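A protein chain is absent from this complex, but the other protein chains hold their places.
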Amino acid sequence: MLNGTRRFGALAIAAALFASACSSAGASPTPAPAATPAPATPTPAAMDTSSAAPGTPAATPAPTVNCVTGSITTSGSTALQPLVDAAAKQYAKACAGATITVNGGGSGTGLSQVAQGAVQIGDSDVTAESKLATPDASKLVDHVVARQGWIVVTNKDVTVTNLTTQQNIDIWTGKVKNWKDVGGPDMPIVLIFRPASSGTRATFKKLVLGGATEATGGQNVTQDSNGAVTTAITKTDGSVSVIGFAYYDDPANKPLLNGLQLDGVDATVANMAGGTYKLAADGHMYTNGQPSGLTAAFLAYMMGPEVQGTLIPSLSYAPVVK
Amino acid sequence: MTATASSAGSGSRGPSPSLRHRRSSGSILADRAATVVLWGTGIFVLLLLGAIILHFAVAAWGVVSPSFVLNDPSDSALGGIMPVLWNSLYMLALTMLIAIPVGLLGGIYMSEYAGDNPITSAIRFAEEAISSVPSIVVGLFGLILFVDNFHMGFTALGGALALTLFNLPLMTRLSEQALRAVPQDERSASLALGATKWQTIRHVVVPLAIPGLVTGVILTAGRVFGEAAVLLFTSGIGTPAHYDFANLDLTNPASPWSPFRPATTLSVYIWKLQSEGLGAFKNQIIDGSAAILISMVLIFNLGARLVGRLLTRRLTAA
Partner (left out) sequence: MAQLTSANRMAGLRAAPSFAERIDLPQRVVFLAAASMIGIVILLLGFITWQGLQLFLKDGVPVTQVLSTTWQPDSTSPDVTFGLLPFIAGTVFVTAVALLISTPLSVGLALFLSEVAPRWARAIVQPALEIFVGIPSVVWGWLGITILVPFLSDTFHHDFVLSLPVVGEVFRAPGFLTGFSWLAGSLVLSIMVLPTITSVSFDAFRAIPQELRTGSLALGTTRWQTIRHILIPAALPGVLTAVVLGMTRAAGEALAVQMVIGNSPMMPQAISQPVTTLTSQITLDMGNTVFGEPWQDALWTMSLVLLIISITSVVLVRVINKRRMAS
């Protein structure tokens, strides 16, 4: 029976794969001979981009887009990545001949690589001055493209709906160890940190904890990304962490998490834009010297109405240009 | 498990196969128990593998389909993994393009020329040393050499080079083994006919070793295909764009054929999705991608066996 199951599983996967491998082998050259600009494939891509930004009218003519051909690469902050990625796709759709490759890797990677000239744009959650040595940092030109916010989230079984700044300090420094002390159920608190090097942790430490040193030891976990944090929170009773708005608002994550108010203020884009919600920071895109060509055109596009007016709110960031 | 544990530890008690250990009812019982436990380990491994395969077969049911393999990723729907699967195959090809010739030539040296001297043992030591270096350290080496020192940024070429140096020892060792397996008589016969050493190697030894060499290549390929830690730091973790396969300009980073572009492979894509993925279909896409990775491993393994056997049959028949 054991072998039967195993063989069945192996066969099922192998069969599915063979079928797909054959068809992929047959299909990957297909777009190549089609010298006409590949009629079948652009359609799904186009659908993707428009559905990524539900607010965008499906067939927006793009009169304001300054199209420059060429190819650039950005790398860095994973918190900004969904926005830069969606904007890059939209720009490439509007401008044939422009390719913008968006890489993650983290804010440090973005700053290092743009300073080295390995990429044209480095995305960062934190300022270059806070990370790079002065000679490198002063070469870089800062472009603030959006405001990004973070929200304190807990496992669904924690019935708390609001934490004050002081309660947050007590929890994250390890003074309060049980949810019942902040009005929740009798359940131990499990802290899920972001890595100390991350922009999220630095921002939270500065704006909410007032620089207080976080608790160490015990059952506290560190997870390196929004996705890993979300997984950890759903699987761990009594856990609490901090994630970006874009990830919290994602339909896959929101039902799994209990999002908290901060000092009684709802964690919404409107409150962040209005300045009442304080756990927010600028999203930076750095260039090495003044940008030119496609880099300049893409940064201008980031500041234009398509991105600032429509794309940014739809992805749970706040615009910097009204 | 406790029984085998004691077996592993008992070696230290001293090798004394004396006549004391005659068959008694106790020793026969112990023998029976040991047999059961040892069979248990075999069954455990099969059960575990069966469970893993079954898990992904179930999880990937309804996810993996031709359109999943052939479509671009989508933010709002299941979409597909075509660009990252393409990158995996592309990186594999690029890596093997460098690793096969260098590894085969190195294997020829180690099997046919290397004497018992300090240089040979230095090469052997290097071979073992590289194989033992953690993949993440190789990735960091690639980061500092290609990305930072050469200011290349994340590129497919940097990733393939890092993968090559990571897999060169394996490729060399497998080639050497395949070449050594060729009977000495074949070489003597060729040399006796007046062929030079190189002619003998080229026209006699290498052709006879082909089944073993092919197996070696496929096994190395399987390892390259699943590697992620090396590539995180060398070829990048991007969001795959739509690839225009008609663009054959190798120097243009927009072309999917170009080695000078970041290339997120399937394994790195799983890593990216679990860490920063968005969308309601995230977990399905991970499961589907993992199922495809595992199937590829199955295919590489079965392929290595099958091709090796077929080639042996054909070559020995000829």
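Letters A and B mark the chains in the order given here, with residues in each chain numbered from 1 onward.
Everything below uses one rule, namely that contacts are C-beta pairs under 8 Å (C-beta built on N, C-alpha and C of every residue); 3 or more make two chains touch, one makes a residue touch a chain.
Worth saying up front: this structure is predicted, and the values here are computed from it rather than measured.
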Touch criterion as defined above, residue of B:71, B:172 or B:284 at the omitted chain: B:172
Residue among B:114, B:246 or B:280 that touches the chain left out of view: B:114
Among A:220, A:258, A:276 or A:314, the residue in touch with the chain that has been omitted: A:220
In subunit A, positions touching the absent partner: 3, 104-109, 111-112, 115-116, 131-133, 188, 190, 195-199, 202, 205, 211, 213, 216-224, 228, 231-232, 235-239
Residues from subunit B at the interface with the omitted partner, ascending: 1, 4-5, 7-8, 10-11, 14-17, 19, 21-23, 27-28, 30-31, 33-35, 37-42, 44-46, 48-49, 52, 55, 101-110, 112-120, 122-123, 125-130, 132-138, 140-141, 143-145, 148, 165, 168-169, 172, 196-198, 201, 222-223, 225-229, 232-233, 267-268, 270-271, 274, 286, 290, 293-294, 297-298, 300-301, 305
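Following the convention adopted for this analysis, only the chains that are shown with their structure count from here on.
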Geometric centre distance via CA averages, subunit B-subunit A, whole Å: 33
Touch list for subunit B against partner subunit A, complex: 43, 46-47, 49-50, 53-54, 56-57, 60, 64-66, 68-77, 79, 82, 85-86, 147-148, 151-154, 236-239, 241-242, 244-246, 248, 252-254, 261-262, 272-283, 291-292, 294-296, 298-299, 302
Subunit A - residues contacting subunit B, complex: 2-3, 5-6, 8-10, 12-14, 16-21, 23-24, 27-29, 31-32, 34-35, 37-38, 41-42, 44-45, 47-48, 51-52, 71, 73, 75, 78, 81-82, 85-86, 88-89, 92, 99, 101-105, 112-113, 116-119, 224-228, 231, 246-247, 250-252
